[in-house]
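Reading through the structure tokens given below for one structure.
Only one protein chain is missing; all other protein chains are in place.
And then subunit A:
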């Protein structure tokens, strides 16, 4: 069965500030979808709401028709930056913890990934470089067998070699009939692996299109197309 994620009329405020307004989105099939938008656009909030980590939004979110947040959580593997882990923990200890908490953790797949990514299981979290830490996060996230994978900015601030390795791991180990959402504010590095893009702008979904349709219709690269949505007038860099 192919996965369907449905978000309907989602509204979310924090401290009286609108974060997301009237977000409706249907993602179906076995795709890799890029969730794009400027810093602070609400990408992470949307991911947290989908994952059931953030609460108190109005509207509905369902995965394969399941709306209950606890059920949804079990269908989603959400990349966790490991902020809650003590920094003196070893990779092997954190992996053991994941294995215990998540019954869908596939150890064989995990082992393949860490050997491909050349992770040393005896290393402590505090000793990992940013790129290595992200490789570890990706291994943990993809080792779970779920319907939906949410990767929150897996490429921010890491070197190009690590990035390539991570992209390769995604292609190799994403289960065929799962849906993957990757958020990023640089699109060029992941454009070739995206089926579709969703752009969050002005608190809502501004665009939802297939990547090859954009290339075909506009003759533009995904990055140029994405930038053209902003224009020069309201650039606030």
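Just so we're on the same page, a residue touches a chain if its C-beta (ideal position, glycine included) is under 8 Å from a C-beta of that chain, and two chains touch if they have at least 3 such contacts; residues count from 1.
Operating definition for what follows: contacts and distances are computed from a predicted model.
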**OP:** Could you tell me which of "Glycine/D-amino acid oxidase", "Ubiquinone biosynthesis protein UbiV", "Tryptophan synthase alpha chain" or "GntR family transcriptional regulator" is the UniProt name of the chain missing from the displayed complex?
**Re:** "GntR family transcriptional regulator"
Subject >> Candidates A:31, A:72 or A:95 - the one touching the absent chain >> reply: A:31
**OP:** Determine and list the subunit A residues touching the chain excluded from the picture.
**Re:** 30-32, 164, 167-168, 171-172, 174, 176, 188, 191-195, 211-212, 215-216, 219-224
